[in-house]
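Every protein chain but one is kept in place in this view of the complex.
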Amino acid sequence: MLEVRGISISFGGLKAVEDVSLLLKEGTIASLIGPNGAGKSTLFALVSGFLKPLRGSARFLGKDITGLPPHEICRRGMVRTFQIVQPFAAQTVRENVAVGAHLHHRNRREALARAEAVATRVGLAGQLDKLASSLTIAGRKRLELARALAAEPRLLLLDEVLAGLNPQEINEMLPVIRAIRDSGITVLMIEHVMQAVMSLSEYTWVLNYGSLIAQGTPAEISNNPQVIEAYLGRGTAERLRREAAGA
Amino acid sequence: MKELLALMGFGIVMAAVPLFVSSGFALNIIIMTLYAALLGQAWNILAGFGGQFSFGHAVFFGTGAYVAAVLQVRFGWNAWAALPAAVALGAAVGALVGALSFRYGLRGSYFALVTLAFAEVFRILSNTFEFTGAGVGMMIPLTESAADFQFASRAGFLYVILAFTLIACLVTWWLKHSRYGAWLQAIRDNEESAAALGVNVFRVKLGAIMISGALMAAGGVFYTQYFHYIDPHIAYGPGVSVEALLGPIVGGMGTLFGPLLGAAALHLLGELTRSLMGDAPGVSLMTYGLVLVLMVTFLPRGIIGLFSGRAAPAKPEEARRA
Partner (left out) sequence: MLELSILFPSILNGLTTGAVYALIALGLTLIYGVLHIINFAHGALLMIALYGVFFLHQKLGLDPYASLLVMVPAMFALGYLLQRFVIWRASHGKDENILLVTLGLAIVLENLALYVWRSDTRTIETAYTFSTVNILGAMISVPKVAAFAGALAVGAALLLLLAKTDLGRAIRAIAKERHGAKLVGIDVEHVFAMSFGIGLACLGAAACFLLPSYYVSPQVGNGFVLIAFTIVVLGGMGSFAGALAGGFIIGVVESVGGLWLGESLGQIGIFLIFIAVLLFRPQGLFGARA
């Protein structure tokens, strides 16, 4: 479904993403993890057209999408959400989601109807006529998700959709994401909430300082010493290794 | 839809006015109010719905006004034939300003400044060349014939400006209920999210500025025909640019009736100050300036904002900050 080869970008002297390649299979839930500043959101931006790569390429559904503008990539079926939610604050929930629906539906009434359906799927049925600016953070995350779903994507890029949610809200979100995959949409999520990564995702890529350091099933990478080191630092990783060896 | 009915009602009431009002003075006030509403609606489309604040909207107005004058005086065209030409050129200037500004990502204050600069460039050009009458401006010959887009009685002008204003309102209504309008407002509220949802931001913005330019140009043509005179300062100076933005800000940006309400409120206020303080120069404009400051301070959503929380705030960033 999505094939990225050797994609790289630098900001000034900083190599934000360096030679990253990945192959995402259709119909899966996959995740992209790594410490803060590893370049995960930058990779999303590169793949979805918000940034132009210095080197490398990306192919989506068999066609080259490198360097295409974001609205064009969206039309081809790849929709992304944003880490810091950006609702259309002056509009209602229904109107927000309708913008997404309009991608494939020209008629206003139809778009609004579809928006209502999608919002309901995501659990926003009771808030359709509230202004987006009046929603809680959990509500806004759902809104971000609903807007993206309304655009009828084949691939959904979720950027930390669980960040800022409390444990109960997370537990409510997980089945929603699973249902999205079950309905035929491939999901690639950036996540810090390990519980979600472990329980939801079938495959994981790990980024650190802009480079891919590991990939595999969640079980595989959680035992990967480089991954542990990346998250916990060399000292702690050493200590854990010694403890494990000694035990 | 309710709004269409309200517009129709408004149109009918306005059209009936000449049957009951014959005072030239009163008719003039109504005409100028509708004219201000037209300019305001044009500005509202780009700023209230599109989030792009222009401080030099006169650049489109002046183009329409001069095209009408030049085609009649220099080329002997009929004024009615000049109208579509002027409107088309207004849209073309919109395309020019828009293509440059949006291609290079100008937003917010920088966009406001560049529109000001464009207006000034056009003012200087029209002030320099004999073709547009240079500093003296141009007069169109007085014929008072409907065939020449002039009328012996004010009623004729009222019908024309009413028609123009209703067209502008219909366009605005369409923006509220169409996909294009949804896209435009999405851009206003968050350009990045709009792009991520498949909106071609450049093309949509470009369309909005062209529509806005076309409507302003129509206002310009009306001005030329009503006052029979145009010069660089009137056409491209700050007066029209300010007049265009005052109405929507007072009435409520991003709404259908905001510019109408705002134009009416401002003209009412103008008449009030005139009756209190006489015809001294600068008085009504000074009041308008005060109103602008007060509105932005206390009522950023305008008059309509008092009744519903739906009007777009007079500061796009506020929406983003919520």
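Going by the order they are written in, the chains are A and B; count residues from 1 in each one.
Basically, contacts are C-beta pairs under 8 Å (C-beta built on N, C-alpha and C of every residue); 3 or more make two chains touch, one makes a residue touch a chain.
No experiment lies behind these values; they were computed from the predicted model shown.
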item	value
Visible contact partners (per top-of-document touch definition) of the missing chain	B
Among B:Met32, B:Leu125 or B:Leu269, residue touching the chain not depicted	B:Leu125
Identified contact with the non-displayed chain, of B:Ile30, B:Leu89 or B:Ile249	B:Ile249
Touching the absent chain when the full complex is considered, from B:Leu4, B:Ala146 or B:Ala280	B:Ala280
Touching the absent chain when the full complex is considered, from B:Met14, B:Val87 or B:Leu116	B:Leu116
Chain not shown, touching residues in chain B	53, 55, 100-101, 104, 106, 108-110, 112-114, 116-118, 120-121, 124-125, 127-128, 134-135, 238, 242, 249, 280-283, 285-286, 288-293, 296-297, 300, 314-318
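By our rule, only the chains that are shown with their structure count from here on.
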item	value
Whole-Å gap separating chain A and chain B, where each centre is the average of the chain's CA atoms	43
Residue ranges of chain B in contact with chain A within the complex	177-179, 182-183, 185-186, 188-190, 192-201, 254, 309-310, 312-313, 319-322
Parts of chain A lying in touch with chain B, wherever the complex brings them together	48, 50, 69-71, 74-75, 79-82, 86-91, 95, 98-100, 102-103, 105-108, 111, 131-133, 147-148, 151
